[in-house]
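Quick one: the structure is below, and I'll ask about it shortly.
With one protein chain withheld, the remaining protein chains of the complex are depicted in position.
Going by the order they are written in, the chains are A, B and C; count residues from 1 in each one.
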Amino acid sequence: MDTNIWRPILYLIGFMAFAGINAAYLGWCERKGAGRIQRRTGPMEVGFQGLLQPLADGLKLMSKQLLVPDGVDSILFRVAPILAMIPALTSMAVIPFAGNVQARAVELSVLLIFALASIGMMAVLLGGWASGNKYSLISAARSVSQNLAYEIPMLVTVITIVMLTGSMNLEEIAAAQQGGFWNWNIFPVASHSLAQAIIMPVSFIIFFICSVAETNRAPFDMAEAESELIAGHMTEYGSMGFGLFMMGEYLNMVVGACLITILFLGGWDGPLGLSGGIWWFLVKIYLLLFTVIWVRWTYPRTQIYKLLNLSWKILIPFSLVNLLLTAAFIKVF
Amino acid sequence: MSVPVQCRHDETFVLNLGPQHPATHGVLRVKLTMDGEYIVKAEPVLGYIHRMHEKMAEDGNFAQFMPNTARMDYLHALAYNHGYCLAVERAAGIEVPERAEYIRVITVEMNRLTSHLLWWAAFLLDLGGFSPLLYAFDDREQILDLLERITGSRLTYCYFRFGGVYNDIDDEFIAGTYAFIKRLRSRLPRLYHDLVTGNIILIKRLKGIGMLSKEQARRYGCTGPVARGSGINYDVRKNEPYSVYPEFDFDVPVYNECDSMARYMVRMDEIEQSMRIIEQALDKLPDGPVRAKVPKILKPAAGDYWASVETARGNLGHRLVCDGKKNPYKLKLRSPTFSNLSCFGEVAEGMLLADALAFMGSLDLVIPEIDR
Amino acid sequence: MSIVEETRRALLVLFPELAAVEEEARAAAQAEAEIQAAEEAAAAEKDENEMDALLAERDAVRLDAESAKQSVAADEDNLEAAEQEDPAAEKKEKEPEEEGPRENGIVLTDHASRGTDIDVFCDPDQVVAAAGIMDEAGFFLEAITGVDWIKEDKLEVIYDYNQYGQEQCRVVVRTFVSRTEPEIPTIMDVMPSADWHERETHDFYGIRFTGHPNLIPILLPEDADFHPLLKDFTP
Partner (left out) sequence: MSEYISDVIGGSKSLLVGLSITAREFFKPVVTEQYPWVVPEMTERFRGHIELIRDEKTGKPKCIVCGMCMRSCPSGCISLAGKKPEGEKKKALTKYHLDFTTCSLCGTCIESCNFGAIQFSNEYNLASTRKEDYIFDLLKRLEEQG
């Protein structure tokens, strides 16, 4: 791996472009998908099937005045939306999209992503606190307790993966899963044992739920909760402040999906032993994203204490049991 | 979940929920004193769309108040039509032809269906579920199309007249109604019960939340599904039969759990009972005139009269005081949600904000009806 | 005993004179019934001597009944009140009289034509006691409202009670307060639901419910100092 400085910078520019387009068209997909689930058409007027709608929305957001209301902490208020974007964008840098397609190879990339994800939570906290709005304040408090509760099962699950592959490097984790879905960590019947293959789907589900909760998506969108807290931490934001929060949210979703793909779904590996490549990676992450959207438009929202109960009473015990069993299986087989 | 509220007075803050808030379905404001996310004190503030309908009633003659009735509870407008007609008919001693009574029952029950469907949709929206809204609206739209066919309007009906209804129903309406009931029956188990009622998230959010005991319900004068969810078997259609309701075989769903889930289940069961009533009424529909001969200007004898009907939200009473002139001397509207909401302050104390909003949704508030 | 009758009996506590009259009337009726029984017993007995004795006894009982009746008649006020009650009820059923000042009392009304079953008219300071009786009997408060009788220069306050039982019984408690100084005690301590209803009535008619802790406008704007349902209100 060369240490050329230009490589990460060019990648970063690519990620930024990707972030904008991704947020715009994932938003479009979400609206269309929600429309189809609800037996309506979704956006139709701007362009064919409303394809230009995201562009129109983006232009609208950019052309609006950046309003900083009276009584807000003006520095933190401006910092928060940026803070929502930066960690997500930075974590993209260590994600291996394919064999050698990675901005910067980092040995402890799994740890780095989790560290950055915790900063992402600060955006909601600061945005909520700085807004000086009581709903935003409640939202900030909620998001902290939620993130705290869900990082534990997530990390415990990651430890099982690390135990299986013996590495904290995302590229190595993905590389260890090459050669058909029977090698993937979600169902590692070939690379590990059948016993392991039975408990890993549970780990996958736990990790999936946690990543939905970490990215503040319905049914765990406690911080946003528009029917209770109006829009939570985003209540006072308009124009690109709101736009950055939204882009950050979608980018966080993408990072979450990338992580799941690498940790559980074999990264860029083709299923059934087909030759791998970046396209498989993209197919996998977008399938995961569609699932997240599908989940959002199916369930009602949970309630903050039920959400914490789910984490502390169900996800953490299950993930701990998984961890112990994995350790035992590694020792035995 | 009940966590005892213990806080210092200076640690609470006041949160104004509304008048513009997505969960208050209109312009209700609730002044909440909060300790973190727990509610220490809740105080509904009403009157943001108060229109003084009672004064308007005194101004015009009896018939001229008719369009106003539909504009209070816009979700169950025909029941308000019906209640006012009953009060005036009782005062003036007007007999209503049987066919008209049947048509009234059919349309009122269809309107009740729309009201419950919309409540269901909006309630799920309060809880953050979006898709059910559109499914319920799909069904509701079918009823509105049918009602538009005979009444000419879709929301604020002015269809009933003293001594009958504005015009007769036709065969296409009858066939359409049968078809609609068949359709709703086939959709209810899947799209309503499997998707929502059985959902673990919904159950966890509603079970044991918003406990309104039987005694509390009585002391606050709750009626309708709110009372029936607290184990009170009270339905004006059964307890104080009016129109041709005694001729139909239907049950009054009563749940004893006293929580939001019970109120939810009462309304879901009522949808089925309303469909039963409509079917029976269509089967038995007699021939004959739909309107009695009534003088254009009514002058009921002096005295005061009360008439109650069961709307989708409970017991709606009209107290009509006449002095022998052509306009009501006084018309008191007893709106069910006004009483139902009055328990909110007591019940919401110590609740979480999100639970309080779920409880508020389960009360099925229609603000114009509260404010009148 | 039907619920209407039960409630009527319970409400009689409000009107001790009426209750006394009724009690005595009932005693008289009972005495009459005793005579009847005695007569029948006499008819059964064929023995003449016994018959004579019985006749004497019957006379004695009759005398007793007579004296009971006389005691009723002696209480002039009571008698008047008793007479007032019955004709009022009849009048009410046949042709609704012009609403106006009425005597305190309880009237049974026809549900089919009126929508109510029991009509109670009492003094303003009795409404709390009435509410207590209704609360004990398991009634709930349907509404509180006023009527402005501007010609009589009076405000009527109407309390509607209803209950959840299968048998219908709607009770109206009404009273008059003066138009210039409208004051009436609150029934909020007995019926918490009265809170909002009383505030609403205060909004519309300006009736002050003394003892109400929070008598601020509920439907009208916070700073409203007018009472729109008064007949002489002009916006």
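To be clear about the criterion, a contact is a pair of C-beta atoms (placed from the backbone, for glycine too) under 8 Å apart; a residue touches a chain by one contact, two chains touch by 3 or more.
Since we're looking at a predicted model, the values are computed, not measured.
K.L.:
Name every displayed chain that the left-out chain is in contact with.
P.N.:
Counting the whole assembly, the omitted chain is in touch with A, B.
K.L.:
Which is it among B:143, B:158 or B:236 that touches the chain not included here?
P.N.:
With B:143, B:158 or B:236 as choices, the missing chain is touched by B:158.
K.L.:
Which residue, B:41, B:55 or B:149, contacts the hidden chain when the whole complex is considered?
P.N.:
Selected residue, touching the omitted chain: B:149.
K.L.:
Out of B:36, B:67 or B:231, which is the one that touches the chain we can't see?
P.N.:
Final answer for the missing-chain contact: B:67.
K.L.:
Could you list which residues of subunit A touch the chain missing from the display?
P.N.:
These residues of subunit A touch the chain that is not shown: 33, 35-41, 44, 294-295, 297-299, 313-314.
K.L.:
In terms of residues, what is the contact footprint of the unshown chain on subunit B?
P.N.:
Within subunit B, the residues that touch the unshown chain are 60, 63-68, 71, 131, 135, 138, 148-153, 156, 158, 161, 166-167, 190-191, 194-195, 198-201, 296.
Note that in this section only the chains that are shown with their structure count from here on.
K.L.:
What's the contact topology between the chains, one of line, ring, star, complete, other?
P.N.:
line
K.L.:
Please work out the Cα centroid separation of subunit B and subunit C, and write it as a whole number of Å.
P.N.:
33
K.L.:
As a quick test, compute the distance in whole Å between the mean CA positions of subunit A and subunit B.
P.N.:
43
K.L.:
For subunit C, jot down the residues that touch at least 2 other chains.
P.N.:
In subunit C, no residue touches two or more other chains.
K.L.:
Listing for subunit B: what residues touch at least two other chains?
P.N.:
Within subunit B, no residue touches at least two other chains.
K.L.:
Quick check on the complex: what are the subunit C residues that touch subunit B?
P.N.:
Touch list, subunit C to subunit B: 92, 95-99, 113-116, 135, 138, 140-143, 145, 147-148, 158, 160, 162, 164-166, 168, 170, 172, 191-193, 195-196, 200, 204, 217-221, 228-229.
K.L.:
Under the stated contact criterion, what part of subunit B meets subunit C in this complex?
P.N.:
Per the stated touch rule, the residues are 46-47, 50, 52, 54-55, 58, 87, 90, 93, 218-222, 227, 232-234, 238-240, 301-308, 315, 317, 319, 321, 323-324, 329-330, 332, 334, 338-339, 342-343, 346, 371-372.
K.L.:
Which positions of subunit B touch subunit A when the two form their complex?
P.N.:
Contact set of subunit B toward subunit A: 1, 13, 15, 21-23, 34, 36-37, 124-131, 133-135, 138, 195-196, 199, 201-202, 204-205, 352-355, 357-358.
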